[in-house]
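Have a look at the structure that comes next, please.
Heads up, one of the protein chains got dropped from this complex, but the rest are sitting where they should.
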Amino acid sequence: MNTLKWGLIGGGKGSQIGPAHRLGARLDGYFQFAAGALDHRPDEGKQFGIGLGLDPNRSYGSWQELLAGERDRDDRVDLVTVATPNNSHFEITKAFLSEGFHVLCEKPLTMTVEESLELAHLSETTGTICAVNYGYSGYSLVRHMKAMVSRGDIGKVRMVFAEFAHGHHADATDADNPRIRWRYDPAQIGVSAQFADCGIHALHLATFITDQRVKSVSADTVSLIPSRQLEDDAMVNFRMTNGIVGRLWTSACAIGRQHGLAIQVFGETGGLRWTQEQPNQLYYTPVGGRTTVIERGEADLSPEADKSSRVTIGHAEGMPLAFANIYAELHSVITEDLENGQSAGTSLLPLAIDGAESIKAIYAVAKSGQANGEWVEIN
Amino acid sequence: MNTLKWGLIGGGKGSQIGPAHRLGARLDGYFQFAAGALDHRPDEGKQFGIGLGLDPNRSYGSWQELLAGERDRDDRVDLVTVATPNNSHFEITKAFLSEGFHVLCEKPLTMTVEESLELAHLSETTGTICAVNYGYSGYSLVRHMKAMVSRGDIGKVRMVFAEFAHGHHADATDADNPRIRWRYDPAQIGVSAQFADCGIHALHLATFITDQRVKSVSADTVSLIPSRQLEDDAMVNFRMTNGIVGRLWTSACAIGRQHGLAIQVFGETGGLRWTQEQPNQLYYTPVGGRTTVIERGEADLSPEADKSSRVTIGHAEGMPLAFANIYAELHSVITEDLENGQSAGTSLLPLAIDGAESIKAIYAVAKSGQANGEWVEIN
Amino acid sequence: MNTLKWGLIGGGKGSQIGPAHRLGARLDGYFQFAAGALDHRPDEGKQFGIGLGLDPNRSYGSWQELLAGERDRDDRVDLVTVATPNNSHFEITKAFLSEGFHVLCEKPLTMTVEESLELAHLSETTGTICAVNYGYSGYSLVRHMKAMVSRGDIGKVRMVFAEFAHGHHADATDADNPRIRWRYDPAQIGVSAQFADCGIHALHLATFITDQRVKSVSADTVSLIPSRQLEDDAMVNFRMTNGIVGRLWTSACAIGRQHGLAIQVFGETGGLRWTQEQPNQLYYTPVGGRTTVIERGEADLSPEADKSSRVTIGHAEGMPLAFANIYAELHSVITEDLENGQSAGTSLLPLAIDGAESIKAIYAVAKSGQANGEWVEIN
Partner (left out) sequence: MNTLKWGLIGGGKGSQIGPAHRLGARLDGYFQFAAGALDHRPDEGKQFGIGLGLDPNRSYGSWQELLAGERDRDDRVDLVTVATPNNSHFEITKAFLSEGFHVLCEKPLTMTVEESLELAHLSETTGTICAVNYGYSGYSLVRHMKAMVSRGDIGKVRMVFAEFAHGHHADATDADNPRIRWRYDPAQIGVSAQFADCGIHALHLATFITDQRVKSVSADTVSLIPSRQLEDDAMVNFRMTNGIVGRLWTSACAIGRQHGLAIQVFGETGGLRWTQEQPNQLYYTPVGGRTTVIERGEADLSPEADKSSRVTIGHAEGMPLAFANIYAELHSVITEDLENGQSAGTSLLPLAIDGAESIKAIYAVAKSGQANGEWVEIN
């Protein structure tokens, strides 16, 4: 396997999306985290990068430094991920594409349509990849939905209902908290808040799964917290190429919903339903028939689904992260406790003595089972 | 961050557990995959390791070769994971501990209690870690259950009901398939099949969460497929230190259940319920009160839970794996398509042109919203 | 208790709604089914009524006959339920109100607003009740939602999202089936099909729970099956008195959804969520807090909820209908089997011998429990 070099811009300390990129890039070993400019404050960014294991020479103070530092290296990064505030996406992405770097940019790609088209053109002329991180399209069963639709399993698609409605910005008493306020500031965000931030993911899923584009929209955008200049809730009706009717609801004030990304696709001969919070099940109903549960990892899924699934059926997709916690403790015990002369027994780590207890239980169960359930003591 | 070197024994091509270890070890950057002996067939193992990116000199043909090759290196692996057949765990683990390597061994640690205790003793005398991979204890909300129990949120624990019941070995016509048959062969497996393979995970969760050990058991073990010499279904009643009543059901013939690992803990003042297939929710009920849903990633969870959670509330734990699929395609497009002169447009990757479509939609939604929902065309 | 006399017009053989009215009217013993004109075909209607236990003199051939026959009786019916085709509601209801009968009319009350207002006025002048059957507002937890909203548990309501989306008219090859076609025929139905048939229930719930009226609407109505003249899917945005933002989706082509009546209400300090298919749970989330499950029948619900709940917590509301099946078999065995000299043992009825088996099991369990789980045989 040819491991590529990877650089990250933005995604520093406290970032929500930074960790997901670092995990995602490293997970399969396809990319090695080789360079970063993680914060708009140079020193903080450098230190954070070094703490994450970057070579101090490649933990840069700004994206400009990163570009200058990497451009002429023989082992320069192959791919740069841009996870900075929205209004800087265009400038940064353009600069890196121009120098022949591949770029994965967080959404929205740019602030205007013209800028996005310019990047698309630049990508073509420079022979680079300019990708946008619609990461939810990476779920195995989302890809299986796309494959099912494509091969005609639900017939011609009639309608799509997409949702991304959560309740995390519903507290009016907290609306002026800077952590939240900037999300509704036209100067920083542009013409749309909740739709551009969350709804657009749901809209992308609709286009991704049906392989059609959006032709027209009719929107009801409202600020449920009146002090906001931009919408925190929107209902969007739309039409797609090929005549599909679309409906999309997005909200930041739907108290009780944690994430709320979901999509239903209805065709002439069947319907499909998927939600991000339970990504391992896809519900499929043929017209006039019973709903069946498609499980991620089951036999005979589409190649697209199989290729994007890493753990066996019935395990939550997050199982490797549970395993990672075991490894994190091993790391902590090895690098800290043992060096400080502490016993490993203080951690959450299952140790040989726990293994011994298990073996005792196995023998006791076998013995009791053979003795018609007689109680067997374990010493 | 001090990245440690890691070696894997077993877990070769087609292994279910190998990928989870590789993902888990690499996820946070704590361990670098530096050496492997991945298959009992030397050549296959070496090639598979090289394909995974190992240095050919450190992709070994056997665990003995790995031990010999790593023992005297300055940059030798710090930790070895043993994911070989059960009856080889003891010998391999013992050999590596003896040479001062830390070991994470798949469960069951050994075939006999005496062997496990010998490893525990060896671990102590050599100052090495000998850990067992009860990986399900790594879930964030499992750790939160443990913390809640420990700090008394449900009072003194009265009873635990644990389950690990799936249906993947229920087909009698497939029972002689070698892929399944070995799991019920006493020569390879020992005194217990389904309980030792799956039930033991549920039992470990019971001990992990309550911080108590099992004192005695009464088991009803049966072979629902009569040709099997070992049990494929068992009900185990048990008692724990501290008087807790335990019940555990495990089955391989529960058709319709995919994984079925779940645990309920009932105390004097409350109850808790968690299932592996929906690991991001923990159900808590105070005695006489209403059931509440604890979400992984919510504010004010226990430190143990926070530390073992990587994505924000509402996202499935598997979200980084969805992101990883985006990165996998980037890798494929960069290393294959572009080199072959193919356009990137043939992949599942969202590109700049998709980004442009999104921006168009955002502007159209904003415009329609300001115009009382008038339909806006997108070109 | 003063049992009133009740008459039913429409709701004959094969009717979906007729049985629900007969069960609902009789359930508590408040009404005795005393008269009926159940079919537009006089003979069929009379026979069906007699089969249901009506006095042959009061099983009428038409609503006109029923009106004429009941008008002057001393023991005339107190209440008439009108469950005929929509375009006859006005004429029938008007006729009965004019003669001093109370009326419960199926929705929609009339075909035009003017007719409904005329009935409202007539009801006032004659001192009669003219009620409309928005039956879903009768669920215990719907009433509890209303009480919670009314007493301020979720603060000022900001938004309501209501749904009634099913998939039972999604089969284009079946669209000309008379059983379905009439529902989309403007001549029989008026200006709206799916919204008037189903959506209106969801809209009523929104007004019922918030105690506000609808002020304005913006609708996207479509015929997903193109041959239909009226809509089979609609998205309706609306505003309520008091400024509440409303959204309502209704569909008859949402394959995989069986009923799909659901409502979410979001206020300044909390959110509520309820679905008709699982009517015994109401999900409540305070802003910034955890979701809690309110169970029908739990202690300390609102008086409105308590009054409208008949079975204890944890039982499905339908439990009395399960009991009714036991009584139905008793009736069948007593009136048919025994008279024909058959044994009762051929039915599904649990008999004394089954009771004896249970007692044996109870003794055996107690004995085994006292003997540390020793197996006890039952003869």
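Letters A, B and C mark the chains as written, and numbering starts fresh at 1 in each.
Assume contacts are C-beta pairs under 8 Å (C-beta built on N, C-alpha and C of every residue); 3 or more make two chains touch, one makes a residue touch a chain.
Note that the coordinates shown come from a computational prediction; the quantities given were computed from them, not determined experimentally.
Asker: Write out, one label after another, the shown chains that touch the chain missing from the document.
Answerer: Within the full complex, the chain not displayed touches A, B, C.
Asker: Pick from C:Ala95, C:Ile180 or C:Ala324: which residue touches the chain that isn't shown?
Answerer: Within the whole complex, the residue contacting the unshown chain is C:Ala324.
Asker: Which of these touches the unseen chain: C:His40, C:Lys107, C:Arg181 or C:Arg290?
Answerer: If we include the chain that is not displayed, C:Lys107 is the one touching it.
Asker: Looking beyond the chains shown, say which of B:Ala120, B:Leu224, B:Ile313 or B:Leu338 touches the absent one.
Answerer: Going through B:Ala120, B:Leu224, B:Ile313 or B:Leu338 one by one, B:Leu224 is the residue touching the chain not shown.
Asker: Sort through B:Arg158, B:Arg183, B:Arg213 or B:Lys307 and give me the one touching the missing partner chain.
Answerer: Counting the whole complex, the residue in contact with the absent chain is B:Arg158.
Asker: Applying the definition given at the start, please give the residues of chain B touching the unseen chain.
Answerer: 154, 158-159, 161, 167, 170-172, 218, 220, 222, 224, 233, 235, 237, 245, 247, 249, 251, 253-257, 264, 266-268, 270-273, 283-288, 291, 372-375
Asker: Given the full complex, what residues of chain A touch the hidden partner chain?
Answerer: Touch with the absent chain occurs at residues 218, 237, 290-295, 298, 372-373.
Please note the rule applied: only the chains that are shown with their structure count from here on.
Asker: Would you mind working out whether chain A and chain C touch using mostly the same residue numbers, over half shared, or mostly different ones?
Answerer: Same residues, largely: of all residue numbers at this interface, over half are found in both copies.
Asker: Which whole number of Å gives the spacing of the CA centres of chain B and chain C?
Answerer: The computed centroid separation for chain B versus chain C comes out at 47 Å.
Asker: Take the average of all CA coordinates in chain A, do the same for chain B, and state the distance between these two points in whole angstrom.
Answerer: 20
Asker: Rounded to a whole Å, what is the gap between the Cα centroids of chain A and chain C?
Answerer: The answer is 43 Å.
Asker: Chain A: which residues touch two or more other chains?
Answerer: If we look for residues of chain A contacting two or more partner chains, we find 218, 220, 257, 373-375.
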